[in-house]
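Missing here is one protein chain; the remaining ones are kept as they sit in the complex.
Showing chain A:
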Amino acid sequence: MDAPTRAQTEAGIPAQGARQRRPDAIRPDDLRAEGEPWTWLLGGALALGIVMVLGLLLLVAWNGATTFWPRPIEVVTLTDGSRIAGEPVRSQAFRPGPQIIAELPPGIRARIAADGGIADRTLYRTGNYDLYGDDFRWVPDFQRSAAERPGDMVLIERLEWGVFVGRIVGFTHDGERTTTGDPRNPALEAAYRAARARWAEIRRIERGEIGTVNHHLEAERLRLRRVLLGDHPPAEREAAERRFAAEEPRLTAAYQRLAAAAQRLRAENARDTIILQEIGGREVTLPLSAVVRLVRANDMTLTEKIGVYLSRWWEFLSEEPREANTEGGILPAIFGTAAMTLLLVIAVAPFGVVTALYLREYARQGRITAFVRISVNNLAGVPSIVYGVFGLGFFAYIVGASIDRLFFPEKLPSPTFGTGGLLWASLTLALLTVPVVIVATEEALAAVPRSMREGSLACGASKWQTIRNIVLPRAMPGIMTGLILAMARGAGEVAPLMLVGVVKLAPELPIDGFFPFVHLERSFMHLGFHIYDVGFQSRNSEAGKPMVFVTTLLLLALIFLMNIGAILVRNRLKRRFQGSQF
(Lines give C-alpha, C1' and ligand atoms only; values in the text may rest on other atoms or scores of the structure.)
Protein backbone atom coordinates (compact mmCIF):
# COMPACT_ATOMS: atom_id res chain seq x y z
CA MET A 1 0.00 0.00 0.00
CA ASP A 2 1.40 3.32 -1.01
CA ALA A 3 -0.50 6.00 0.83
CA PRO A 4 -0.73 5.78 4.62
CA THR A 5 -4.13 4.73 5.92
CA ARG A 6 -6.09 7.21 7.93
CA ALA A 7 -5.60 5.19 11.07
CA GLN A 8 -1.87 5.00 10.61
CA THR A 9 -1.52 8.73 10.17
CA GLU A 10 -3.59 9.39 13.24
CA ALA A 11 -1.58 7.03 15.34
CA GLY A 12 1.61 8.68 14.21
CA ILE A 13 2.78 5.56 12.39
CA PRO A 14 4.50 6.58 9.15
CA ALA A 15 3.79 4.47 6.14
CA GLN A 16 6.62 3.42 3.86
CA GLY A 17 5.51 5.60 1.01
CA ALA A 18 5.07 8.70 3.08
CA ARG A 19 8.71 8.68 4.18
CA GLN A 20 9.96 8.42 0.67
CA ARG A 21 7.76 11.19 -0.56
CA ARG A 22 8.38 13.74 2.22
CA PRO A 23 11.93 14.51 3.29
CA ASP A 24 10.78 16.03 6.62
CA ALA A 25 8.84 12.90 7.66
CA ILE A 26 9.53 11.10 10.95
CA ARG A 27 12.62 8.95 11.09
CA PRO A 28 12.16 5.38 12.35
CA ASP A 29 14.34 5.97 15.45
CA ASP A 30 12.24 8.97 16.48
CA LEU A 31 10.23 8.42 19.65
CA ARG A 32 7.05 9.24 17.79
CA ALA A 33 7.80 6.58 15.22
CA GLU A 34 6.57 3.73 17.40
CA GLY A 35 3.60 5.61 18.78
CA GLU A 36 5.71 6.30 21.86
CA PRO A 37 4.27 9.72 22.71
CA TRP A 38 0.98 8.02 23.41
CA THR A 39 2.67 5.47 25.62
CA TRP A 40 4.34 8.30 27.50
CA LEU A 41 1.04 10.08 27.84
CA LEU A 42 -0.64 6.96 29.19
CA GLY A 43 2.22 6.30 31.56
CA GLY A 44 2.19 9.91 32.70
CA ALA A 45 -1.53 9.83 33.35
CA LEU A 46 -1.14 6.67 35.38
CA ALA A 47 1.74 8.15 37.38
CA LEU A 48 -0.27 11.30 38.07
CA GLY A 49 -3.22 9.21 39.19
CA ILE A 50 -1.08 7.12 41.51
CA VAL A 51 0.63 10.18 42.97
CA MET A 52 -2.73 11.81 43.72
CA VAL A 53 -4.24 8.69 45.26
CA LEU A 54 -1.12 7.97 47.30
CA GLY A 55 -0.90 11.59 48.37
CA LEU A 56 -4.48 11.52 49.62
CA LEU A 57 -3.99 8.17 51.36
CA LEU A 58 -0.76 9.32 52.99
CA LEU A 59 -2.37 12.57 54.16
CA VAL A 60 -5.26 10.67 55.73
CA ALA A 61 -3.02 7.95 57.16
CA TRP A 62 -0.49 10.37 58.64
CA ASN A 63 -3.04 12.69 60.18
CA GLY A 64 -5.16 9.79 61.34
CA ALA A 65 -2.30 7.83 62.82
CA THR A 66 -0.76 10.75 64.75
CA THR A 67 -3.99 12.05 66.28
CA PHE A 68 -3.85 9.85 69.35
CA TRP A 69 -0.13 10.27 70.04
CA PRO A 70 0.30 12.12 73.36
CA ARG A 71 1.64 15.64 72.89
CA PRO A 72 3.61 17.67 75.46
CA ILE A 73 2.00 20.48 77.40
CA GLU A 74 3.71 23.84 77.25
CA VAL A 75 3.37 26.45 79.96
CA VAL A 76 3.74 29.83 78.31
CA THR A 77 4.37 33.02 80.23
CA LEU A 78 2.96 35.96 78.32
CA THR A 79 4.51 39.41 78.25
CA ASP A 80 1.75 40.75 80.50
CA GLY A 81 2.76 38.26 83.18
CA SER A 82 -0.19 35.88 82.86
CA ARG A 83 0.41 32.25 82.03
CA ILE A 84 -1.40 29.76 79.88
CA ALA A 85 -0.89 26.02 79.49
CA GLY A 86 -1.80 23.84 76.58
CA GLU A 87 -0.75 21.48 73.83
CA PRO A 88 0.76 23.35 70.90
CA VAL A 89 -1.37 22.36 67.90
CA ARG A 90 0.04 24.27 64.95
CA SER A 91 1.87 27.46 64.04
CA GLN A 92 1.44 29.92 61.24
CA ALA A 93 2.85 33.22 60.04
CA PHE A 94 0.59 36.22 60.03
CA ARG A 95 0.66 39.95 59.44
CA PRO A 96 -0.26 41.81 62.63
CA GLY A 97 -2.56 44.75 61.95
CA PRO A 98 -1.44 48.36 62.56
CA GLN A 99 -3.54 48.59 65.74
CA ILE A 100 -1.71 45.62 67.25
CA ILE A 101 1.69 46.85 66.17
CA ALA A 102 1.04 50.30 67.60
CA GLU A 103 0.62 48.80 71.07
CA LEU A 104 3.87 46.83 70.96
CA PRO A 105 7.17 47.89 72.54
CA PRO A 106 9.66 49.41 70.06
CA GLY A 107 12.09 46.47 70.11
CA ILE A 108 9.48 43.98 68.97
CA ARG A 109 8.07 46.48 66.50
CA ALA A 110 11.53 46.78 64.92
CA ARG A 111 11.90 43.00 64.75
CA ILE A 112 8.54 42.54 63.03
CA ALA A 113 9.36 45.34 60.63
CA ALA A 114 12.68 43.63 59.84
CA ASP A 115 10.79 40.44 59.01
CA GLY A 116 8.65 42.33 56.52
CA GLY A 117 5.73 42.85 58.89
CA ILE A 118 5.30 39.13 59.45
CA ALA A 119 5.17 37.42 62.85
CA ASP A 120 4.51 33.85 63.94
CA ARG A 121 1.80 32.57 66.21
CA THR A 122 0.96 29.22 67.75
CA LEU A 123 -2.42 27.67 68.47
CA TYR A 124 -2.64 26.09 71.93
CA ARG A 125 -5.26 23.61 72.99
CA THR A 126 -5.85 24.93 76.48
CA GLY A 127 -8.83 22.73 77.34
CA ASN A 128 -10.74 23.63 80.54
CA TYR A 129 -13.84 24.68 78.63
CA ASP A 130 -15.80 24.81 81.89
CA LEU A 131 -13.48 27.48 83.27
CA TYR A 132 -12.46 29.53 80.24
CA GLY A 133 -15.44 29.32 77.92
CA ASP A 134 -13.12 28.37 75.04
CA ASP A 135 -10.65 25.57 74.51
CA PHE A 136 -8.19 26.84 71.91
CA ARG A 137 -6.11 29.97 71.95
CA TRP A 138 -3.74 31.64 69.51
CA VAL A 139 -0.57 33.11 71.05
CA PRO A 140 1.61 35.38 68.88
CA ASP A 141 5.35 34.85 69.36
CA PHE A 142 5.88 38.45 70.41
CA GLN A 143 3.51 37.96 73.34
CA ARG A 144 5.47 34.99 74.58
CA SER A 145 8.18 35.73 77.09
CA ALA A 146 8.98 32.17 78.24
CA ALA A 147 7.87 28.62 77.54
CA GLU A 148 8.61 25.51 79.57
CA ARG A 149 7.37 21.96 79.96
CA PRO A 150 7.07 21.21 83.68
CA GLY A 151 6.87 17.50 84.50
CA ASP A 152 3.87 17.76 86.80
CA MET A 153 1.49 19.13 84.16
CA VAL A 154 -1.21 16.61 83.34
CA LEU A 155 -3.84 16.29 80.66
CA ILE A 156 -7.03 14.74 81.96
CA GLU A 157 -9.63 13.38 79.60
CA ARG A 158 -13.00 13.73 81.29
CA LEU A 159 -16.42 12.27 80.65
CA GLU A 160 -17.79 15.78 80.26
CA TRP A 161 -16.46 19.22 79.34
CA GLY A 162 -13.56 17.88 77.26
CA VAL A 163 -9.97 17.82 78.53
CA PHE A 164 -8.52 19.46 81.61
CA VAL A 165 -5.00 20.85 81.51
CA GLY A 166 -3.30 21.65 84.79
CA ARG A 167 -1.76 20.16 87.90
CA ILE A 168 -2.95 17.70 90.49
CA VAL A 169 -3.26 19.23 93.95
CA GLY A 170 -4.59 16.27 95.86
CA PHE A 171 -7.32 13.69 96.04
CA THR A 172 -9.91 12.41 98.47
CA HIS A 173 -10.48 8.75 99.14
CA ASP A 174 -13.50 7.80 101.26
CA GLY A 175 -13.87 11.46 102.07
CA GLU A 176 -10.30 11.74 103.44
CA ARG A 177 -8.18 14.32 101.72
CA THR A 178 -4.57 13.66 100.75
CA THR A 179 -2.43 16.44 99.38
CA THR A 180 -0.11 15.37 96.63
CA GLY A 181 1.11 16.88 93.42
CA ASP A 182 2.48 13.60 92.17
CA PRO A 183 0.44 11.97 89.41
CA ARG A 184 2.22 8.68 90.15
CA ASN A 185 1.15 8.55 93.78
CA PRO A 186 0.30 4.85 94.35
CA ALA A 187 -2.66 5.62 96.65
CA LEU A 188 -4.11 7.90 93.96
CA GLU A 189 -3.65 5.25 91.31
CA ALA A 190 -5.32 2.62 93.48
CA ALA A 191 -8.26 4.92 94.25
CA TYR A 192 -8.55 5.76 90.57
CA ARG A 193 -8.65 2.12 89.53
CA ALA A 194 -11.27 1.34 92.16
CA ALA A 195 -13.42 4.28 91.08
CA ARG A 196 -13.25 3.26 87.43
CA ALA A 197 -14.14 -0.32 88.34
CA ARG A 198 -17.21 0.96 90.21
CA TRP A 199 -18.07 3.13 87.23
CA ALA A 200 -17.92 0.10 84.93
CA GLU A 201 -20.10 -1.82 87.40
CA ILE A 202 -22.68 0.98 87.45
CA ARG A 203 -22.74 0.92 83.67
CA ARG A 204 -23.16 -2.85 83.66
CA ILE A 205 -26.08 -2.64 86.11
CA GLU A 206 -27.74 0.17 84.18
CA ARG A 207 -27.19 -1.14 80.69
CA GLY A 208 -27.61 -4.83 81.36
CA GLU A 209 -29.86 -5.47 84.32
CA ILE A 210 -31.96 -2.32 84.46
CA GLY A 211 -32.10 -2.45 80.69
CA THR A 212 -33.67 -5.90 80.82
CA VAL A 213 -36.20 -4.86 83.44
CA ASN A 214 -37.18 -1.79 81.45
CA HIS A 215 -37.47 -3.83 78.32
CA HIS A 216 -39.88 -6.23 79.98
CA LEU A 217 -41.86 -3.37 81.44
CA GLU A 218 -42.18 -1.74 78.03
CA ALA A 219 -43.15 -5.09 76.51
CA GLU A 220 -45.93 -5.52 79.11
CA ARG A 221 -47.17 -2.01 78.48
CA LEU A 222 -47.30 -2.63 74.74
CA ARG A 223 -49.01 -6.00 75.20
CA LEU A 224 -51.74 -4.35 77.24
CA ARG A 225 -52.12 -1.54 74.75
CA ARG A 226 -52.37 -4.01 71.91
CA VAL A 227 -55.21 -5.85 73.59
CA LEU A 228 -57.04 -2.64 74.46
CA LEU A 229 -56.71 -1.33 70.89
CA GLY A 230 -58.12 -4.42 69.21
CA ASP A 231 -61.72 -5.56 69.45
CA HIS A 232 -61.22 -8.33 71.97
CA PRO A 233 -64.00 -9.62 74.23
CA PRO A 234 -64.22 -7.92 77.65
CA ALA A 235 -62.98 -11.04 79.44
CA GLU A 236 -59.75 -10.96 77.49
CA ARG A 237 -59.31 -7.26 78.15
CA GLU A 238 -59.76 -7.80 81.86
CA ALA A 239 -57.28 -10.67 81.83
CA ALA A 240 -54.73 -8.44 80.09
CA GLU A 241 -55.30 -5.67 82.59
CA ARG A 242 -54.95 -8.08 85.50
CA ARG A 243 -51.74 -9.43 84.06
CA PHE A 244 -50.34 -5.95 83.66
CA ALA A 245 -51.41 -5.01 87.19
CA ALA A 246 -49.58 -8.08 88.50
CA GLU A 247 -46.42 -7.67 86.43
CA GLU A 248 -45.92 -3.97 86.73
CA PRO A 249 -45.28 -3.74 90.50
CA ARG A 250 -42.96 -6.75 90.31
CA LEU A 251 -40.84 -5.17 87.58
CA THR A 252 -40.94 -1.76 89.21
CA ALA A 253 -39.69 -3.31 92.44
CA ALA A 254 -36.87 -5.02 90.56
CA TYR A 255 -36.01 -1.71 88.96
CA GLN A 256 -35.95 0.05 92.29
CA ARG A 257 -33.68 -2.60 93.80
CA LEU A 258 -31.20 -2.29 90.93
CA ALA A 259 -31.40 1.48 90.87
CA ALA A 260 -30.63 1.50 94.59
CA ALA A 261 -27.57 -0.69 94.01
CA ALA A 262 -26.35 1.67 91.30
CA GLN A 263 -27.08 4.62 93.54
CA ARG A 264 -24.98 3.11 96.36
CA LEU A 265 -22.03 2.75 93.98
CA ARG A 266 -22.58 6.31 92.79
CA ALA A 267 -22.52 7.57 96.35
CA GLU A 268 -19.25 5.72 96.91
CA ASN A 269 -17.86 7.27 93.76
CA ALA A 270 -18.86 10.72 94.90
CA ARG A 271 -16.54 10.33 97.90
CA ASP A 272 -13.49 9.70 95.72
CA THR A 273 -12.47 12.89 94.00
CA ILE A 274 -9.40 14.40 92.47
CA ILE A 275 -8.56 18.03 93.08
CA LEU A 276 -6.99 19.83 90.17
CA GLN A 277 -5.62 23.27 89.62
CA GLU A 278 -5.46 25.05 86.31
CA ILE A 279 -2.50 27.24 85.44
CA GLY A 280 -4.25 30.42 86.62
CA GLY A 281 -4.72 28.94 90.12
CA ARG A 282 -8.42 28.06 90.08
CA GLU A 283 -9.23 24.67 91.58
CA VAL A 284 -11.59 22.08 90.16
CA THR A 285 -12.83 19.03 92.01
CA LEU A 286 -13.71 16.11 89.82
CA PRO A 287 -15.04 12.66 90.74
CA LEU A 288 -12.28 10.15 90.05
CA SER A 289 -14.78 8.04 88.16
CA ALA A 290 -15.25 10.83 85.60
CA VAL A 291 -11.57 10.71 84.66
CA VAL A 292 -11.30 8.70 81.45
CA ARG A 293 -7.54 8.98 81.18
CA LEU A 294 -4.82 10.74 83.08
CA VAL A 295 -1.89 11.61 80.82
CA ARG A 296 1.35 12.85 82.40
CA ALA A 297 2.07 14.63 79.16
CA ASN A 298 5.57 15.93 79.95
CA ASP A 299 6.88 13.03 81.98
CA MET A 300 6.44 9.80 80.07
CA THR A 301 8.73 7.10 78.81
CA LEU A 302 8.30 5.85 75.26
CA THR A 303 6.54 2.71 76.51
CA GLU A 304 4.04 4.81 78.44
CA LYS A 305 3.43 6.97 75.39
CA ILE A 306 2.75 3.89 73.30
CA GLY A 307 0.43 2.66 76.06
CA VAL A 308 -1.59 5.90 75.98
CA TYR A 309 -1.62 5.80 72.18
CA LEU A 310 -2.95 2.26 72.06
CA SER A 311 -5.48 2.80 74.82
CA ARG A 312 -6.85 5.83 72.94
CA TRP A 313 -7.19 3.74 69.80
CA TRP A 314 -8.93 1.01 71.74
CA GLU A 315 -11.36 3.48 73.25
CA PHE A 316 -12.01 4.87 69.78
CA LEU A 317 -12.76 1.45 68.32
CA SER A 318 -14.73 -0.06 71.17
CA GLU A 319 -16.71 2.72 72.86
CA GLU A 320 -19.77 4.80 72.16
CA PRO A 321 -19.40 8.45 71.25
CA ARG A 322 -19.51 11.05 73.98
CA GLU A 323 -19.99 14.82 74.01
CA ALA A 324 -22.02 15.03 70.80
CA ASN A 325 -19.73 12.71 68.85
CA THR A 326 -16.56 14.73 69.37
CA GLU A 327 -15.07 12.32 71.92
CA GLY A 328 -15.22 8.70 72.88
CA GLY A 329 -15.43 6.01 70.26
CA ILE A 330 -17.31 5.19 67.11
CA LEU A 331 -18.24 1.56 67.62
CA PRO A 332 -21.89 2.12 66.61
CA ALA A 333 -20.77 3.75 63.36
CA ILE A 334 -18.36 0.94 62.51
CA PHE A 335 -21.02 -1.61 63.27
CA GLY A 336 -23.71 0.26 61.37
CA THR A 337 -21.53 0.61 58.27
CA ALA A 338 -20.55 -3.05 58.26
CA ALA A 339 -24.10 -4.27 58.94
CA MET A 340 -25.57 -2.07 56.25
CA THR A 341 -23.01 -3.20 53.68
CA LEU A 342 -23.60 -6.86 54.46
CA LEU A 343 -27.36 -6.47 54.22
CA LEU A 344 -26.86 -4.60 50.98
CA VAL A 345 -24.90 -7.52 49.53
CA ILE A 346 -27.47 -10.01 50.76
CA ALA A 347 -30.22 -8.02 49.06
CA VAL A 348 -28.42 -7.10 45.87
CA ALA A 349 -26.79 -10.46 45.05
CA PRO A 350 -29.90 -12.57 44.36
CA PHE A 351 -31.75 -9.72 42.61
CA GLY A 352 -28.90 -8.79 40.35
CA VAL A 353 -27.87 -12.34 39.50
CA VAL A 354 -31.41 -13.57 38.83
CA THR A 355 -32.17 -10.58 36.59
CA ALA A 356 -28.97 -11.06 34.63
CA LEU A 357 -29.55 -14.81 34.30
CA TYR A 358 -32.99 -14.30 32.86
CA LEU A 359 -31.86 -11.51 30.54
CA ARG A 360 -28.93 -13.49 29.19
CA GLU A 361 -30.09 -17.10 29.26
CA TYR A 362 -33.86 -17.19 28.94
CA ALA A 363 -35.22 -13.96 27.50
CA ARG A 364 -35.62 -13.75 23.75
CA GLN A 365 -33.05 -11.23 22.57
CA GLY A 366 -35.15 -8.57 20.99
CA ARG A 367 -36.31 -5.04 21.33
CA ILE A 368 -37.70 -5.51 24.81
CA THR A 369 -34.53 -7.02 26.29
CA ALA A 370 -32.49 -4.28 24.63
CA PHE A 371 -34.81 -1.72 26.20
CA VAL A 372 -34.45 -3.36 29.62
CA ARG A 373 -30.66 -3.32 29.27
CA ILE A 374 -30.63 0.35 28.35
CA SER A 375 -32.89 1.10 31.32
CA VAL A 376 -30.58 -0.78 33.67
CA ASN A 377 -27.58 1.14 32.38
CA ASN A 378 -29.48 4.39 32.78
CA LEU A 379 -30.33 3.47 36.35
CA ALA A 380 -26.61 3.45 37.09
CA GLY A 381 -26.48 7.10 36.08
CA VAL A 382 -29.30 8.36 38.31
CA PRO A 383 -27.95 10.62 41.09
CA SER A 384 -27.82 8.78 44.38
CA ILE A 385 -29.92 11.36 46.22
CA VAL A 386 -32.84 10.45 43.96
CA TYR A 387 -32.62 6.92 45.29
CA GLY A 388 -32.68 8.38 48.78
CA VAL A 389 -35.89 10.26 48.06
CA PHE A 390 -37.40 7.14 46.53
CA GLY A 391 -36.34 5.03 49.51
CA LEU A 392 -37.87 7.49 51.95
CA GLY A 393 -41.10 7.87 50.02
CA PHE A 394 -41.63 4.27 49.01
CA PHE A 395 -39.95 2.11 51.65
CA ALA A 396 -40.37 4.21 54.77
CA TYR A 397 -43.58 6.11 54.16
CA ILE A 398 -45.58 3.59 52.11
CA VAL A 399 -44.29 0.09 52.87
CA GLY A 400 -43.10 0.91 56.40
CA ALA A 401 -46.26 2.75 57.40
CA SER A 402 -48.39 -0.20 56.22
CA ILE A 403 -46.24 -2.62 58.21
CA ASP A 404 -46.68 -0.40 61.27
CA ARG A 405 -50.45 -0.31 60.91
CA LEU A 406 -50.64 -4.07 60.48
CA PHE A 407 -48.11 -5.34 62.98
CA PHE A 408 -47.19 -2.57 65.41
CA PRO A 409 -50.42 -0.63 66.05
CA GLU A 410 -49.67 -0.49 69.77
CA LYS A 411 -46.58 1.62 69.22
CA LEU A 412 -48.24 4.25 67.05
CA PRO A 413 -47.97 7.19 66.72
CA SER A 414 -44.25 6.43 67.21
CA PRO A 415 -43.24 4.74 63.98
CA THR A 416 -41.43 1.39 63.96
CA PHE A 417 -40.77 0.70 60.30
CA GLY A 418 -42.47 3.89 59.14
CA THR A 419 -39.30 5.91 59.32
CA GLY A 420 -35.75 5.48 58.06
CA GLY A 421 -33.91 2.45 59.37
CA LEU A 422 -31.23 -0.10 58.70
CA LEU A 423 -33.42 -2.26 56.48
CA TRP A 424 -34.69 0.60 54.32
CA ALA A 425 -31.19 2.04 53.98
CA SER A 426 -29.80 -1.30 52.81
CA LEU A 427 -32.61 -1.81 50.34
CA THR A 428 -32.21 1.70 48.96
CA LEU A 429 -28.51 1.13 48.43
CA ALA A 430 -29.26 -2.26 46.93
CA LEU A 431 -31.42 -0.52 44.32
CA LEU A 432 -28.61 1.93 43.76
CA THR A 433 -26.03 -0.76 43.15
CA VAL A 434 -28.11 -3.39 41.37
CA PRO A 435 -27.17 -2.18 37.86
CA VAL A 436 -23.50 -2.80 38.61
CA VAL A 437 -24.24 -6.40 39.55
CA ILE A 438 -26.51 -7.00 36.55
CA VAL A 439 -23.97 -5.69 34.07
CA ALA A 440 -21.07 -7.61 35.63
CA THR A 441 -23.08 -10.84 35.82
CA GLU A 442 -24.23 -10.57 32.21
CA GLU A 443 -20.66 -10.11 31.07
CA ALA A 444 -19.53 -13.07 33.14
CA LEU A 445 -22.30 -15.28 31.73
CA ALA A 446 -21.48 -14.24 28.19
CA ALA A 447 -17.86 -15.20 28.75
CA VAL A 448 -18.69 -18.85 29.45
CA PRO A 449 -17.72 -20.73 26.24
CA ARG A 450 -20.58 -21.93 24.11
CA SER A 451 -18.86 -25.29 23.72
CA MET A 452 -19.28 -26.00 27.45
CA ARG A 453 -23.02 -25.37 27.38
CA GLU A 454 -23.39 -27.49 24.26
CA GLY A 455 -21.36 -30.28 25.82
CA SER A 456 -23.60 -30.28 28.86
CA LEU A 457 -26.78 -30.16 26.81
CA ALA A 458 -25.46 -32.98 24.60
CA CYS A 459 -25.00 -35.15 27.66
CA GLY A 460 -28.71 -34.82 28.30
CA ALA A 461 -28.72 -32.10 30.96
CA SER A 462 -31.68 -29.77 30.97
CA LYS A 463 -31.22 -26.07 30.47
CA TRP A 464 -31.53 -25.33 34.19
CA GLN A 465 -29.11 -28.14 35.07
CA THR A 466 -26.62 -26.68 32.61
CA ILE A 467 -26.93 -23.23 34.07
CA ARG A 468 -26.78 -24.49 37.63
CA ASN A 469 -23.82 -26.85 37.23
CA ILE A 470 -21.80 -25.50 34.31
CA VAL A 471 -22.53 -21.85 33.61
CA LEU A 472 -23.02 -20.35 37.08
CA PRO A 473 -19.89 -21.83 38.70
CA ARG A 474 -17.76 -20.65 35.77
CA ALA A 475 -19.31 -17.19 35.91
CA MET A 476 -18.92 -16.94 39.68
CA PRO A 477 -15.63 -15.00 39.73
CA GLY A 478 -17.12 -12.39 37.41
CA ILE A 479 -20.26 -12.14 39.54
CA MET A 480 -18.09 -11.69 42.63
CA THR A 481 -16.29 -8.83 40.91
CA GLY A 482 -19.64 -7.17 40.35
CA LEU A 483 -20.57 -7.64 43.99
CA ILE A 484 -17.25 -6.19 45.14
CA LEU A 485 -17.85 -3.10 43.02
CA ALA A 486 -21.39 -2.80 44.36
CA MET A 487 -20.17 -3.17 47.93
CA ALA A 488 -17.44 -0.57 47.56
CA ARG A 489 -19.89 1.88 46.06
CA GLY A 490 -22.50 1.17 48.71
CA ALA A 491 -20.16 1.50 51.67
CA GLY A 492 -18.91 4.88 50.50
CA GLU A 493 -22.32 6.36 49.72
CA VAL A 494 -23.69 8.88 52.19
CA ALA A 495 -26.16 11.24 50.52
CA PRO A 496 -29.13 8.84 50.13
CA LEU A 497 -28.51 7.39 53.58
CA MET A 498 -29.13 10.72 55.25
CA LEU A 499 -32.74 10.41 54.11
CA VAL A 500 -33.38 6.77 54.91
CA GLY A 501 -32.01 6.01 58.31
CA VAL A 502 -28.55 7.32 59.12
CA VAL A 503 -28.64 9.65 62.10
CA LYS A 504 -26.16 11.68 64.09
CA LEU A 505 -26.51 9.63 67.23
CA ALA A 506 -27.94 6.14 67.67
CA PRO A 507 -25.65 4.49 70.18
CA GLU A 508 -27.67 1.32 70.38
CA LEU A 509 -26.50 -1.38 68.01
CA PRO A 510 -29.11 -3.07 65.81
CA ILE A 511 -28.29 -6.35 67.54
CA ASP A 512 -29.09 -7.13 71.18
CA GLY A 513 -30.29 -9.87 73.49
CA PHE A 514 -34.01 -9.28 73.07
CA PHE A 515 -36.26 -11.02 70.58
CA PRO A 516 -35.98 -10.84 67.55
CA PHE A 517 -32.28 -10.07 68.29
CA VAL A 518 -31.68 -8.27 65.00
CA HIS A 519 -33.55 -4.99 64.87
CA LEU A 520 -33.60 -3.88 61.27
CA GLU A 521 -36.04 -1.05 61.94
CA ARG A 522 -33.57 0.93 64.03
CA SER A 523 -31.80 4.00 62.77
CA PHE A 524 -28.06 3.60 62.72
CA MET A 525 -24.81 5.50 62.56
CA HIS A 526 -22.52 5.41 59.55
CA LEU A 527 -18.83 6.24 59.23
CA GLY A 528 -19.32 8.36 56.13
CA PHE A 529 -22.03 10.44 57.77
CA HIS A 530 -19.98 10.60 60.96
CA ILE A 531 -17.15 12.22 59.03
CA TYR A 532 -19.53 14.81 57.67
CA ASP A 533 -21.07 15.36 61.07
CA VAL A 534 -17.86 15.73 63.06
CA GLY A 535 -16.18 17.76 60.34
CA PHE A 536 -18.94 20.22 59.62
CA GLN A 537 -21.41 20.12 62.47
CA SER A 538 -19.47 19.85 65.68
CA ARG A 539 -19.28 22.75 68.08
CA ASN A 540 -15.58 23.28 67.74
CA SER A 541 -14.41 22.50 64.25
CA GLU A 542 -10.80 22.77 65.43
CA ALA A 543 -11.29 19.92 67.90
CA GLY A 544 -13.25 17.93 65.35
CA LYS A 545 -10.58 17.97 62.65
CA PRO A 546 -8.35 15.18 64.00
CA MET A 547 -11.41 12.99 64.53
CA VAL A 548 -12.33 13.48 60.87
CA PHE A 549 -8.99 12.09 59.78
CA VAL A 550 -9.14 9.14 62.14
CA THR A 551 -12.66 8.25 61.06
CA THR A 552 -11.72 8.56 57.39
CA LEU A 553 -8.77 6.29 57.97
CA LEU A 554 -11.07 3.78 59.59
CA LEU A 555 -13.66 3.93 56.81
CA LEU A 556 -10.93 3.33 54.23
CA ALA A 557 -9.60 0.42 56.28
CA LEU A 558 -13.08 -1.10 56.58
CA ILE A 559 -13.78 -0.91 52.84
CA PHE A 560 -10.29 -2.23 52.15
CA LEU A 561 -10.87 -5.20 54.46
CA MET A 562 -14.24 -6.04 52.92
CA ASN A 563 -12.78 -5.83 49.43
CA ILE A 564 -9.84 -8.03 50.39
CA GLY A 565 -12.27 -10.55 51.81
CA ALA A 566 -14.34 -10.61 48.63
CA ILE A 567 -11.22 -10.85 46.45
CA LEU A 568 -9.97 -13.82 48.47
CA VAL A 569 -13.29 -15.59 47.98
CA ARG A 570 -13.18 -14.84 44.26
CA ASN A 571 -9.65 -16.16 43.90
CA ARG A 572 -10.60 -19.37 45.65
CA LEU A 573 -13.47 -19.82 43.23
CA LYS A 574 -11.21 -19.11 40.29
CA ARG A 575 -8.72 -21.71 41.44
CA ARG A 576 -11.42 -24.27 41.92
CA PHE A 577 -12.45 -24.09 38.28
CA GLN A 578 -8.98 -23.83 36.82
CA GLY A 579 -8.59 -27.58 36.55
CA SER A 580 -11.89 -28.12 34.82
CA GLN A 581 -11.01 -26.15 31.73
CA PHE A 582 -11.18 -27.88 28.38
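FYI, contacts are C-beta pairs under 8 Å (C-beta built on N, C-alpha and C of every residue); 3 or more make two chains touch, one makes a residue touch a chain; residues count from 1.
Everything that follows uses one rule, which is that contacts and distances are computed from a predicted model.
Not every chain of the complex appears here, and the one that does not is recorded in UniProt as "Phosphate-binding protein", selected from "Carbohydrate ABC transporter membrane protein 1 (CUT1 family)", "Phosphate-binding protein", "Aspartyl/glutamyl-tRNA(Asn/Gln) amidotransferase subunit C" or "CbtB-domain containing protein".
Among A:120, A:268, A:323 or A:361, only A:323 touches the chain left out of the display. Here one chain is not drawn; of A:65, A:259 or A:557, the residue touching it is A:259. If you put the hidden chain back, the residue from A:337, A:433 or A:523 that touches it is A:523. Here one chain is not drawn; of A:136, A:335 or A:351, the residue touching it is A:136. Mapped onto chain A, the interface with the missing chain covers residues 82, 94-100, 123, 129-134, 136-138, 160-161, 203, 206-207, 210-211, 214-215, 217-218, 251-252, 255-256, 259, 280, 322-325, 397, 412-415, 418-419, 498, 503-508, 522-523, 535-542, 544.
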